[in-house]
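Note that one protein chain is taken out, while the other chains of the complex remain in position.
Presenting chain A:
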Amino acid sequence: MCFKCCLCFVQCLHKVWRFSINKIRLYIFFNIISDPCVSPWTASYGLTDEQKEFQKVAFDFAANEMAPHMAEWDQKEVFPVETMRKAAQLGFGGIYTRPEVGGSGLSRLDTSIIFEALSTGCVSTTAYISIHNMCAWMIDTFGNDEQRESFCPDLCSMEKFASYCLTEPGSGSDAASLLTSAQRKGDHYVLNGSKAFISGGGDTDVYVVMCRTGGKGAKGISCLVVEKGTPGLSFGKKERKVGWNSQPTRAVIFEDCAVPATNRLGEEGQGFNIAMKGLNGGRINIASCSLGAAHASVLLAKDHLLVRKQFGETLANNQFLQFKLAEMATKLVASRLLVREAATALQEDRADAVSLCSMAKLFVTDECFNVCNQALQMHGGYGYLKDYAVQQFVRDIRVHQILEGTNEVMRMIISRNLLTES
């Protein structure tokens, strides 16, 4: 054959090969989620039969309802309301909210297991569901009966969606210096100020807002529930993000926004405390989401190593990659143990709960990001293509090291607790 024909022939073969590899990739992806191999690093060891059932439902839901749409939701920036409502029908809308107001009344450990499993289907959507759960819990725990009955049932069924509003343009890590003011005027509070980076902002219905009713610092902050449609409540533009694209992120703006005083959760000055208590659980949830992404990424990497051949043999025969995979799996198991211990400590209201939650968030979000990143590296050039899921896991969990308290703030909390120990 002449040179030109050879080239055409090779290019043709390459196209056919690329096409079939892509099909195999998608197939592998859709089947890896509920990994059937019971090896030391799967997620089911040490769980009760009931917890295994919860986990199974979450894995199945992730594989069937979320994973097939994960890429589309990311690319088209879709807020998957219908899918989340389906999840709520299974009880995922208020997992650790009390049953009298529509929640599932499960433990923090059950919750962690569920979010970890759901995250294998779509990190971004699961992370939003966890934020929604946190808000429902805050109202259930710190609200009076009227507030609980008014807000929680709709939140647990996801008839309505919630957002957590603490961060402002001028106060991120230094959350207690927030400026949004809430002036008491008769039986209303009038809010002025703005919140930044609010997950779900603009698309959600119920906003749990930390605002200043008193003097400076944490003790002057209260917590108000603001409903969408309240005059004076508006939203900024939808942010364009590296990941977490299945949930909109917007600034939430208050301009002489009058909120009934009956919407205040707890006492004046209790707001910061409520916010931090919410975040303890939120940190476990975010860490759990990172776990799920790492779990899925390790499975993707494993399958790739078994299939891809270079230098005459599969990548799985390469010792460096074997060792790398071993390290990734080890970090995954270690992370999982830490998150579950933190969840148990929080459930039992142990003295070390806050430290453990911070440690879990710090360690797990960092390590799992590295795991996902290494999984991407193992895919070579393919890892960089959006046809392959591993890059979405990397992009989606990158922000877990930043929000719900940066990993730097986690170090602050841990060292402070350590150094003030008697």
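One rule holds in what follows: contacts are C-beta pairs under 8 Å (C-beta built on N, C-alpha and C of every residue); 3 or more make two chains touch, one makes a residue touch a chain; residues count from 1.
Assume contacts and distances are computed from a predicted model.
Choosing from "Cell cycle control protein", "Sorting nexin-4", "Electron transfer flavoprotein subunit beta" or "EF-hand calcium binding domain 2", the protein name stored in UniProt for the chain missing from the display reads "Electron transfer flavoprotein subunit beta".
In the complete complex, the residue from A:Val57, A:Val78, A:Ala261 or A:Ile402 that touches the missing chain is A:Val57.
The residue from A:Phe92, A:Tyr189, A:Phe254 or A:Phe393 that touches the chain not shown here is A:Phe92.
Mapped onto chain A, the footprint of the missing chain covers residues 31, 34, 36-38, 49-50, 52-54, 56-57, 60-61, 89-92, 95, 99, 104, 106.
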